[in-house]
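One protein chain omitted, others in place.
Showing chain A:
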Amino acid sequence: MVFKWFHKNKKEYPDFWVDYIDSFKNINKKPIGETRFVAFDTETTGFDRKKDRILSIGAVSFVGKSIEVRNSLELYLEQEIFNPETVKIHGLMKKGDLEKVTELEAIKTFLAYVKNADLIAHHANFDKNMMNEMLSRHGLGKLKNRFIDTGYLFNKSKHIIYQENLKEHYTLDDLCKELNVPKVDRHTANGDALITAIVFLKILSRLDKRKKLEWDYLLKP
C-alpha cells in the first residue's frame, strides 16, 4: 500500500520534473574548472517569500571562465500580484511590452536550462526560497542543485587581517565596487546574473591564489 502510494505519487510528477531529477543521477565529482555553473538572479515584487512573486529570472551558464552570450536565459513572468514600490528598482511594469510567460512555463524553461549545474546567486538564500516557493505552488519539489552564495564567498575571500572589518551585508553593488566589476545593466535579471558570474570568477581567482579552493569551501556550510 505504502509502496503503491509512493509509486503513484512519483508518476504524478510531470516529465520535465522527472527529467530534472534524473539529471542528478550518477553525477561525478568534477574539478571546479570543468564544472558547469549557472549564475542566476530574480527580480521580485518584494521580499516576502509567501506574498511576493518572481517577475523575472536571468541566468548565465559557464564552464571555466567563458560565458557565451547566446546561452543566457532571460524570462519575464506573468503575475497577478504587483507591487508598484519595486518598479523603480527593476523597471518591470505589470503590463510592459515584454514577452511574458506563465510561472509554469518559466519553471520548465529554468529547470531545463540549469539541469544539474551548481547554482550561484548573490544572497542565494533569497533567490533559492523564492524559487522553491514557486515550485511548491505548482506541486513540485525543491531545487536539488548545490548553491554557492557570492556574498558569503566574498567574506571568506577577504584576507584574515580584514576579517574584523567585514560588513554584515554586502550588496552586489558593494562587490562590484570592491572587485572592480563594470556595473552595466544592474537590476535586469540577466544583467545581474552576468555580474554575479563575473564576481564569482573574480573571487575564485582570489581564493585560488591562496590555495584554498576546494568544494567544501565554496558551498555554504
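The rule is short, and it goes like this: a contact is a pair of C-beta atoms (placed from the backbone, for glycine too) under 8 Å apart; a residue touches a chain by one contact, two chains touch by 3 or more; residues count from 1.
Heads up, the rule we're going with is that contacts and distances are computed from a predicted model.
Chosen from "CBS domain-containing protein", "ABC transporter ATP-binding protein", "Tetratricopeptide repeat protein" or "NADH-quinone oxidoreductase subunit L", the protein name that UniProt gives for the omitted chain reads "CBS domain-containing protein". Across A:T102, A:N125, A:T171 or A:S205, the residue that sits in touch with the chain not pictured is A:S205.
Between the chain not shown and the residues A:T45, A:N145 or A:N190, the one that touches is A:N190. The set of chain A residues touching the chain not shown comprises 58, 60, 65-70, 72, 74, 76, 98-99, 180, 182, 184-185, 188-191, 194, 198, 201-202, 205, 208.
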